[in-house]
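All protein chains of the complex are present and in place, except for one that has been dropped.
Our next item is subunit A:
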Amino acid sequence: MNWLTDNKIPLGAWMENFVDWLVTAASGFFDLVSITLETMIITMVDAIDALHPFAVIAIILVGVWFLHRSLGLLVFITAALLLIINMGYWVETIQTLVLVVSATAISVLIGVPIGIAAAHRPWLYTILRPILDLMQTIPTFVYLIPTLILFGLGYVPGLISTIIFAIAAPIRLTYLGVSKVPSELIEAGLAFGCTKSKLLYKVELPAAMPNIMAGVTQCIMLSLSMVVIAALVGADGLGKPVVRALNTVNISQGFEAGIAIVLVAIMLDRICKSPSAKKEG
């Protein structure tokens, strides 16, 4: 037993060395990524913040009306956003929304092609599966540390951590959707003369669309669940007041910020879910 503990395998040290090596070898690259993403997010937040809150609400309502044509949803969204303004969390809500939307957009842009590639190559999915499991099960705080070192404080480490946590959803569901396309549809596509790319765009992706949309919805909800953790590494948004309330044992602030997060979650869920459900039906 002593022998076992005395001869410790330096797993942690190896990882630390690897991160150190990354910092020295590729700091230019990480700085570039960091600055680009940070500027992108701040620009978006500023642009939305420059508008009057009511104008933003109006734009959201028009968009939702075109997607769902549901009066009840419009009433709920209006009430929720007004309550958020009333509680004084408007700017934080914008910041959170921008973070969530950016994380989702990047996850989908990377995840969907990976999912498609994995569906076409079984060996690739065999390699991917344990990596995806690892990314979803490893405690978030663990990779928060290296991302913090590599990208510095601010939105970007929060964004990157969110992507690591959420990207598995679009990959898995795209894989599932594309690999579950009925074989007779593939055969019909081939029999009528599809090329490989036509088969992908005209048969496989449309057939997998309900699953892919479910992946996007899941990705959004997973991203939102990272808001508070992202706040720990300096990402602005609704997570910040929660962290601050925790540090100062401030029940009222914590409760109000929590309510705001829940409202944002319900809104996003309602806005995203129905379109894919409609397609399935």
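Everything below uses one rule, namely that a residue touches a chain if its C-beta (ideal position, glycine included) is under 8 Å from a C-beta of that chain, and two chains touch if they have at least 3 such contacts; residues count from 1.
Operating definition for what follows: contacts and distances are computed from a predicted model.
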Chain not present in the shown complex, as UniProt names it (candidates "Cytochrome c", "TonB-dependent receptor", "Sarcosine oxidase subunit alpha" or "ABC transporter ATP-binding protein"): "ABC transporter ATP-binding protein"
Identified contact with the non-displayed chain, of A:194, A:221, A:243 or A:265: A:194
Full-complex contact with the absent chain, from A:61, A:74 or A:209: A:209
Residues from subunit A at the interface with the omitted partner, ascending: 182, 184-185, 187-188, 190-195, 198, 202-203, 206-207, 209, 279
